[in-house]
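Note that this complex is displayed minus one protein chain, with the remaining chains in position.
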């Protein structure tokens, strides 16, 4: 885990201000996608060693969901972006 | 022959005598002493008994790595076991007790273990205490438990307080010896914010025991001069008595400061310890190097110390370890100690040097025995002599203290705590820190620089580099000259062969060379296995003196380099940290926040008995005088609601305002039921599912405008639901125009329920509240006669005619008072959680007892809410899985006891009549149960396999915990007013 996260809106904050939801890579399927796609979305997760992307929630700060790219071996945080921002694939 | 105080010298205030006790005996010391130096000054070299063999022990060091001199300081709730006497600051009134001995330190029955030593070598407990099996629990374990451990934990409450704080700096310097002082000074002069931390009560590190002149003055004076300058700078924080115990991710460091541990009666407004969390942009580890003991037969007797420990006690504390001190050294360190001893008039018995030739100068007239080793020592409670061996020739040398030096191990722990493995250096004959990135550097002897002048230079140079890195204009300070420094090299001797007595490697856990040999022979020679098999390095000192010697010995046994052996993994904490410091103020009532409803004071005034629900204190019931139990109060409250009216505080429920042009569409996707066409001015009960089709939370949705909704959640799930909605709006559907605001705190909310609720409410509300004007599920702003705007909802959790009135929370009490007054003649009663629960069970309204993370909407009889015609909502897809729609799922039913007087409790499981009570025959369980005053008997809601098809069946309610079986009838999950006539009045 990281001890400090640089929230794009609030700056450097301690880990205690956040809650971690989990893997940010699964994308919610369309309503009529296959059973397999839905099953994978809800239940299946990879468990890679090294670079991962996670959803973190800045609960005690700006209440924004963030995509944290970090290394789960070295704990280095590579990037933190607002989940809804363009680079994360949404519109802000 | 004993240790004693010299008549002059030392960094002590000889005018300030300090009185203390040790094992009940009154002694005196001087200000500036540690407990160990004061004991030595009083001739008390024996300070403890070793863990396994109960051998008499004295201190080996003069500092933090001490393995032997562990005592308990203070008594009662302040007792602190396993305190190292060599770091404990002496203060007036200190009381200390030795540990791990009975009946006394000098006569300890436990020493018999020494005679049993052939049977209790390394790993003996893997091979013993197995037979007979029954003896383990009753005989062996209790015996081992009594024998294990060193100090005893205090069993009384700690009367002192602790706190924590955060700190930020440009540069954290760990260690205030020569390296750290130069580093801090350099960076501070450049304007950087510097924190300098040192575990000692006096800053200066090795300079405090140094006899060489530095910068033309006494080393200790040089240290003072630097500290004076640092103390004068506003950008410097000096933290003495502060151990930096851990390096965490993102340059966060943990440190513990002893604020009042050196005070007999701590002031209550200050903590005794403070935990620091330091966020540093850069850091320098200037923690110095630890001198290694030599491993030879009988190397653990009281009086045998490292050479630098003898020097420190001599130069800093003015105490000589003995009257006739021998030296056993493989490098210059022992010679320097001999020089300092001789200069102070202490007799040096001999210098024994395993090297064939050395360039080190001995004091005049002192015998040097080259090419020689020690194979045994004599004296039980104190050293009396040693047996040296040279090319087969043995000689006894009388002495009462021995200064030993086996080389130097850089103190690298912090830099290795995040997974980096130390690197063996043949040049330094020690493990060094690998590259751990540019933000955290190691300097001075911690980096393997052996000489004082190199340390002074390195500290400054590293600080210049880091300060410039941060944009400060740092320049190289003048490096002071060190006068007459000898060649610091040494020739490693990992252990002395031909030992006649046990040659100890780990003093605290009594691990000797034979144990390491056994581990290697039995296949546990890998460093992590050897550690656990022998327990070397597992004591409270965590192998500070033994790890490198262990690696050297194992390497020798295998014929490889220490590089192949390595060390066991380093982990925080560097030295033990008290639980008090880790908890800080978050103990007892401060453990977690307590949240109070805006009606808390009002409830208390009406006799509320509060219960904890999550972080909240909520009224469980309102006790009236004369009522003997909570059930009596609850029954009165339930009857009041069913017959007249009741008033309940429901302010704790979560409330979220939702705005936006697509708010309705958004909510349609969040809830399983239809929200899109909810009319303005109306409320609806809603269920939120998880994506796997299971119910997540329930609540209400009220529409105040085309683009304005108010949601409620259960009290317990308020923050999870907000997180869920934020996730949906930001991650799942960021293109929907939706804005959310949590407003739980803004509103006080009261439920007014009962046949008379409307009449009472109308007395304080301007608007027309008749059934036609304010129908079931209406949700609108109203005006109170008090002149205040409020929100009114016609919702019923109790099943009675009921309303919920929301006002800004500061007005909550005034409105509650007004309602109580308005309803006084009609018999209005406040009611609490117990009554609320009974009322809703009577009506079969579900709570998280039923929505327990395993149930679907259909399971709890709310399948009709699932608006499957909606193209998408969270949980829609997986809710159709056949496993979630199977006929034999647990379904919500009601239960009535066949014999009216019988009780049923939640958690009981259900069995078919005649089935053996066992979970194999489990048919479901009781989710909610209560005594119903309305019906006069117990009722329950339960989840029963295929429950809806089993109406009328008699089943067994089996309470295995309370050993009871009650026959009950399965019925529809509603016991009062099944046609819902009362709430539609």
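By letter and in written order, the chains are A and B; residue numbering begins at 1 in each of them.
Assume contacts are C-beta pairs under 8 Å (C-beta built on N, C-alpha and C of every residue); 3 or more make two chains touch, one makes a residue touch a chain.
Note that in this section contacts and distances are computed from a predicted model.
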- [ ] Would you kindly match the missing chain to its UniProt protein name, picking from "Succinyl-CoA--3-ketoacid-CoA transferase", "Sarcosine oxidase subunit gamma family protein", "Secreted protein" or "MoxR-like ATPase"?
- [x] "Sarcosine oxidase subunit gamma family protein"
TODO: Please identify which of the visible chains the hidden chain touches across the whole complex.
DONE: A, B
Task: Option touching the unshown chain, where A:30, A:60 or A:73 are the choices - done: A:60
- [ ] Among B:14, B:468 or B:595, single out the residue that touches the unshown chain.
- [x] B:595
Task: From B:302, B:812 or B:875, residue that would touch the chain that is not displayed - done: B:812
TODO: Write the list of chain A residues that the hidden chain touches.
DONE: 9-11, 13-14, 16-17, 59-64, 82, 92
Task: Absent-chain interface as seen on chain B, which is shown - done: 161, 163-168, 193, 268-270, 277, 279, 585-586, 590, 592-598, 601, 616, 657, 659, 708, 739, 741, 743-747, 786, 788, 808-814
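To be clear about the criterion, only the chains that are shown with their structure count from here on.
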- [ ] Would you mind pulling out the distance in Å between where the CA atoms of chain A average out and where those of chain B do?
- [x] 27
Open item on the list: Please output the residues of chain A touching chain B within their complex, sorted ascending.
Closed with: 1-4, 12, 14, 19, 21, 28-29, 31, 38-39, 41-43, 55, 57, 59, 63-65, 74-75, 77, 82-84, 90-92
TODO: Over in the complex, which chain B residues touch chain A? Could you list them?
DONE: 248-252, 277, 279, 418-419, 691-692, 719, 722-723, 726-727, 730-732, 734-735, 871-872, 876-878
